[in-house]
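Here you go, one structure.
One protein chain is absent from this view; the other protein chains keep their places.
After this line comes chain A, so read on.
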Amino acid sequence: MKTASITMIIGSALLLGLFLFPLWSITLEAPQYPSGIGMYINLDGLEGHEKHDIQNIDGLNHYIGMRKLPKQDEMWEFSVFPKVIGGMAILGILIGLLGLFKKVSYKWFLGWLVLMTVLGVMGIFDFNAWMTDYGTHLDPKAIMKMTDADGNPLSYKPPLFGSRDILNFTAHSYPAIGAILMGIGMFLTFIAYIIGLKKTN
């Protein structure tokens, strides 16, 4: 149980990486932006890859009537996400410690992982819904109004995961270090469960 519990503690503690590193990264590429222009999605707000990228993305987006990117206090997610992640990390560490002192069984590790996965999936749904709204609700006075082959207004939603061509830009959307640490952490809690399972049997 000792190895399993320590693995559980390390795994859930890796979530705290999200307080240091960004969760996601969206990059826009075009010939006139040879080194790309983009933003990081942090737990508590958006941040440009370079100092003024957010302002410059807003400047580009105004042609097609997109809103300005939300500031920290303009989205409830940016105040709730840190609490959820912080809470889950503390909970995971606590479960790990209790496991170390043989107060709880390894099954709690799995329980934590299931809860975390549910919360993660909810987060992804929320993120996707926001991007859909941001990319499709456009200013009716937009300078450029583009339509698809069927005459419907074009959606400028960035991909949830992967790359997509949007007009003259290619948008790349991928997890950043924080999310990768979180993924590794969650995997470790799964390992903790497996170790616990084997030791017990």
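Descriptive notes on the structure:
Definition applied: a residue touches a chain if its C-beta (ideal position, glycine included) is under 8 Å from a C-beta of that chain, and two chains touch if they have at least 3 such contacts; residues count from 1.
Here, contacts and distances are computed from a predicted model.
According to its UniProt record, the chain left out of view corresponds to "Nitrous-oxide reductase NosZ" among "ABC-type multidrug transport system ATPase subunit", "Acetoin dehydrogenase", "Nitrous-oxide reductase NosZ" or "ABC transporter permease". Residue A:H52 is the one among A:H52, A:K71 or A:K103 that touches the chain missing from this view.
For chain A, the residues in touch with the chain missing from this view are 25, 34, 51-52, 55-56, 59, 63, 113, 117, 143, 161, 163, 172, 174-175, 179-180, 183-184, 186-187, 190.
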